[in-house]
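Excluded from the complex is one protein chain; the other protein chains are retained at their positions.
Read from first to last, the chains carry the letters A, B, C, D and E; within each, the first residue is number 1.
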Amino acid sequence: MRDTLEEFKKYREKMNEKILASGNQQIQRFFNLDTRAYEPGALPSKTKELLGLVTSLVLRCDDCVTYHVIRCVEEGVTSSEFYEALNVALVVGGSITIPHIRRAVERLEESVDLRRPS
Amino acid sequence: MRDTLEEFKKYREKMNEKILASGNQQIQRFFNLDTRAYEPGALPSKTKELLGLVTSLVLRCDDCVTYHVIRCVEEGVTSSEFYEALNVALVVGGSITIPHIRRAVERLEESVDLRRPS
Amino acid sequence: MRDTLEEFKKYREKMNEKILASGNQQIQRFFNLDTRAYEPGALPSKTKELLGLVTSLVLRCDDCVTYHVIRCVEEGVTSSEFYEALNVALVVGGSITIPHIRRAVERLEESVDLRRPS
Amino acid sequence: MRDTLEEFKKYREKMNEKILASGNQQIQRFFNLDTRAYEPGALPSKTKELLGLVTSLVLRCDDCVTYHVIRCVEEGVTSSEFYEALNVALVVGGSITIPHIRRAVERLEESVDLRRPS
Amino acid sequence: MRDTLEEFKKYREKMNEKILASGNQQIQRFFNLDTRAYEPGALPSKTKELLGLVTSLVLRCDDCVTYHVIRCVEEGVTSSEFYEALNVALVVGGSITIPHIRRAVERLEESVDLRRPS
Partner (left out) sequence: MRDTLEEFKKYREKMNEKILASGNQQIQRFFNLDTRAYEPGALPSKTKELLGLVTSLVLRCDDCVTYHVIRCVEEGVTSSEFYEALNVALVVGGSITIPHIRRAVERLEESVDLRRPS
């Protein structure tokens, strides 16, 4: 009953394009800062994506979680690392993060499946 | 996969009626205060609806955003004004508001379409 | 367009099993603490479930609300008691809780229906 | 370095008077609804004050917590009941509630001291 | 026992300088976007400052509220307009905003006093 990962990506891309086409330059700049925050610097991208994942979890934003789960898988986060990060989010944010953790785990499985050679 | 604007309105109305029929007088009074907060006073309704829109966005309540988008369109908020309000919400509330901004923009398009002569 | 109560329960159970099977012992312990927080002690379970309901409402977690509505019905919370608890959540958390209150009332009806002899 | 309970009460009263004297009738009505939400009804005041306490804790509002701690003591909430309510807030809201729980416990001690015959 | 408006401004300025001197270019750009979000455009600065005020109130950030109260006074927001905006924040965000509304009203008085010819 939820969007597949593919539908999520398509909707996200379509709406981002509309927002960026609106002509509001400051929103464009914010989107640019958002992308750049996860680029490698003193901290590697993998660590930054984990920061993105846990902040999204404690703020309970499913779409943000989905995005960072995909990126964590791309950055080679292992299953144990992933669950340890989930545990930090769970302890910090409490049981209200659990429904989001359930969906994060579902998205993790979908993301891993997509990368598996068929 | 989401409710249409029409379905949103129907569900909202049906459930509000049930809640108001429950006999809890204080909830009825709160609903009344909620309606009156956006009536014109020292500030015009248009400004108040923009206040309703940005507070709903930073608190990330999609149904509240949908409601205020509809009302902003009725109050004649222009596209540039709408995006400038979105930008304030984005800067104040950060990237976790982006999924809600995407849905706000989708709702804006639906609301504008509904008011277009066919 | 939303999950039925049955689908909610199945998904919740399936994903909880996956999370608990992950081998992360600390998450298992948190889940255990979560369950035990609502067991009778100095305060009865009914009061604790009401605490769980209102905290879930002001934090606006629909799945958590659904869970505690089911449990409140099992603990014999009456309709008047339920609405008074909703009113506390509404006053404390404001109008942004209203969409969640609408869904809580819908879940209440579903839960009561399930317990009715057919 | 923090306000004493007496200073808290004085500041609260002084500012509430200013707000109510501003002539904004809707704010006056909200304050009235706020008071009435904790009056005995289907649920007793003691339970409602516990609801007020835990919602204030998970939303992390120290002044609201202070107010409900005072009221819980007045309603005869015992130490074990108080800590069980804190535990629900802690599990639901996570470790970020801990600094507020520390201050709640401090306020509890102050409130109990104030009621002790000298 | 709280910082005066003058102390608030000094601390804010001193720390902002340190942050901007850290050499993290993306933080500098964010600060720049933050300033620009309230500049006049399709919406006048007065409206944008009111948007900043109410979003800060519902997110319960006292320092942000203080900043926007100062700016609202500079933009000529009248007392009635100010209280109507507070009322929207109160209804949207609920009673947990009240301690912040108390401090907003105190800051309003301080800001108005500072602008009065002596």
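Note that in this section a contact is a pair of C-beta atoms (placed from the backbone, for glycine too) under 8 Å apart; a residue touches a chain by one contact, two chains touch by 3 or more.
Keep in mind the model is a prediction, meaning the values are calculated, not measured.
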| item | value |
| --- | --- |
| Contacts of the hidden chain among displayed chains | A, B, C, D, E |
| Hidden-chain contact residue, picked from the options D:5, D:20, D:42 or D:96 | D:96 |
| Sole residue of D:33, D:50 or D:86 that reaches the chain not shown, by the stated touch rule | D:86 |
| Among E:5, E:42 or E:61, the residue in touch with the chain that has been omitted | E:61 |
| Residue ranges of chain E at the interface with the undisplayed chain | 2-3, 7, 11-12, 15-16, 18-19, 22-24, 26-27, 30-31, 34, 55-56, 59, 61-64 |
| Where the missing chain touches chain C, by residue | 26, 29-30, 33, 36-37 |
| Chain not shown, touching residues in chain A | 33-34, 37-38, 41-43, 47-48, 50-52, 54-56, 58-59, 64, 78, 80-81, 84-85, 87-89, 91-93 |
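By definition in this document, only the chains that are shown with their structure count from here on.
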| item | value |
| --- | --- |
| Common touching chains of chain E and chain B | A, C, D |
| Identified repeat of the C-E interface (over half of residue pairs identical), from A-D, B-E or B-D | A-D |
| Interface residue identity across copies chain B, chain C - same or different by half | different |
| Most widely separated chain from chain D, with each centre as the mean of CA atoms | A |
| Whole-Å gap between the CA centroids of chain D and chain E | 27 |
| Separation of mean Cα positions, chain D and chain A [Å, integer] | 37 |
| For chain B, residues contacting two or more additional chains | 1, 26, 30, 33-34, 37, 55-56, 59, 64, 80, 83-84, 87, 91 |
| Chain-level touch network, classified as line, ring, star, complete or other | complete |
